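For reference, the structure discussed in these notes is given below.
Removed from the display is one protein chain of the complex; every other protein chain stays in position.
Then we have subunit A:
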Amino acid sequence: MTEIFSTLFGQSEAQGPQGPGTLGFAPGKPPPLPQTQAPAPPQIPAQPGDEGPAARKPGVMNEPFYLLRELPAGNDLTGNTNLITHYNLEHAYNKFCGKKVKEKLSNFLPELPGMIDCPGVQDGSSLRSLIEKPPVCGNSFSPLTGALLTGFRLHTGPLPEQYRLMHIQPPKKKSKHKHRHHRPQDPIPPETPSDTDPKKKKKKRDDDPERKKKKKDKKKKKNRHSPDHPGITGSQPNSNSLR
């Protein structure tokens, strides 16, 4: 192998640079192949039964340039084209990227009850766990008989506190509350009776757990009765104004 390379490049060195080599390497004409060498690329050994390397690579030795091959067929679809317009995704692009998409899952599923903005890993409700440990399937769903329904007899009374909050969604009005608290606070000077307001607001903040319980009770009543009773929420000015 090295003898072949040396013969190729050795002859070029013997000839010497014929003209000013502007690129600084090899003269303008390619080195002539030795006449004793067979007209075949040295890397490919001739195998019995083959027609020869020329048939294997028809473009190789038919050209005056060594290893010059045909250009690959050009694809019509390349990165040069705007693929979004090509696949008619402009509307989708404007919809998702033109406007601001809200971060929380509850904005995507507003009617879904429960606390869905929390990670599913916390309460074991993740989809990943469902994929990794799929439930037992194959059995058909059959209605529960009387004997099976006896297992669902419950004790009377409210749920324990640890289970009460599971079906209640967190109030989404907190951000608006904060804005409304800040707006009157900023322009009011400290000498005005607004000094008592932060105290009142601090008291309100101290009473938040009690307020939360009251809100939850009221929400339970809302769920029991129809939602078209504004009188129930009339005691809370904030909820009225936010509506």
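Observations
Basically, a contact is a pair of C-beta atoms (placed from the backbone, for glycine too) under 8 Å apart; a residue touches a chain by one contact, two chains touch by 3 or more; residues count from 1.
Here is the rule we go by: contacts and distances are computed from a predicted model.
UniProt records the chain missing from this view under the protein name "Mediator of RNA polymerase II transcription subunit 10", selected from "Mediator of RNA polymerase II transcription subunit 10", "Autophagy protein 5", "GPI transamidase component PIG-S" or "Guanine nucleotide exchange protein SMCR8".
Residues 22-23, 28, 30, 63-65, 68, 71, 74, 78-80, 82-84, 89, 92-93, 96-97, 101-105, 107-108, 111-113, 116-121, 126-128, 131, 140-144, 149, 152-159, 164, 166-167, 220, 223-224 are the ones on subunit A that touch the missing chain.
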